[in-house]
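My questions all concern the structure below.
For this view, one protein chain was removed and the others were kept in their places.
Now for subunit A:
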Amino acid sequence: MEQPVQTQMWKAQTLEELVQILHHLFAGDKVNVAEVQALMDSYDSNPLEWMQYAKFDQYRYTRNLVDQGNGKFNLMILCWGEGHGSSIHDHTDSHCFMKVLQGNLKETLFEWPNKKGIGEMMKKSERVLRENQCAYINDSIGLHRVENTSHTECAVSLHLYSPPFETCSTFDQRTGHKQKVRMTFYSQFGERTPCATAVLQENN
């Protein structure tokens, strides 16, 4: 399938439509990042469409699988309670799109630590993503930490990763030391899927 010459502007009226168009955009081998980002931007968050996936956990943020994209991508909804945040992490050579569906999320970008992994990691920039805003990152851009800094409101975000990945590395901000972690789903397709493993999940 030929790559279109111009970036097409898609509009997803519903979450279901978003998924359908994503299947179309990822049918080939190449990803047009601008097109996917525009599509994600275009969807106006409607809680009634995604609330079945939005399962919160008291202790930490959750990852809730929505669609597996025929193996080409994972689409998931992350639910962040008050004060919940992630470690600094990479994206295992994949594209990562993140769209805020409710609330606000702070994204802090970091440089990769130097090879020895010694010393405080360097912050590149930070920003607050508001409802319906969509961010993009991949390993060549850098690493990031995502957090809900609100003490009164929850946050919900829609994430798309392509190709899908199950492990990533998390980084200690003070030392740059990294550790591989396995990522798990709190729920899949709206069903709670408890994780059997006792392995420590990524922390911060």
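Here is the rule we use: contacts are C-beta pairs under 8 Å (C-beta built on N, C-alpha and C of every residue); 3 or more make two chains touch, one makes a residue touch a chain; residues count from 1.
Following the convention adopted for this analysis, contacts and distances are computed from a predicted model.
Asker: Leaving aside the chains on screen, match the unshown one to its UniProt name from "SKP1 component dimerisation domain-containing protein", "Leucine rich repeat containing 58", "ATP synthase subunit a" or "Response regulatory domain-containing protein".
Answerer: Its UniProt record gives the name "Leucine rich repeat containing 58".
Asker: Return the single residue from A:20, A:179 or A:193 that touches the missing chain.
Answerer: In the full complex, the listed residue that touches the missing chain is A:179.
Asker: In the complete assembly, which of A:82, A:166 or A:191 touches the absent chain?
Answerer: With A:82, A:166 or A:191 as choices, the missing chain is touched by A:82.
Asker: Would you write out the residues of subunit A that touch the absent chain, in ascending order?
Answerer: Contacting residues on subunit A, toward the hidden partner: 58-60, 82-83, 85, 116, 118-119, 149-152, 172-175, 179, 200-201, 203-204.
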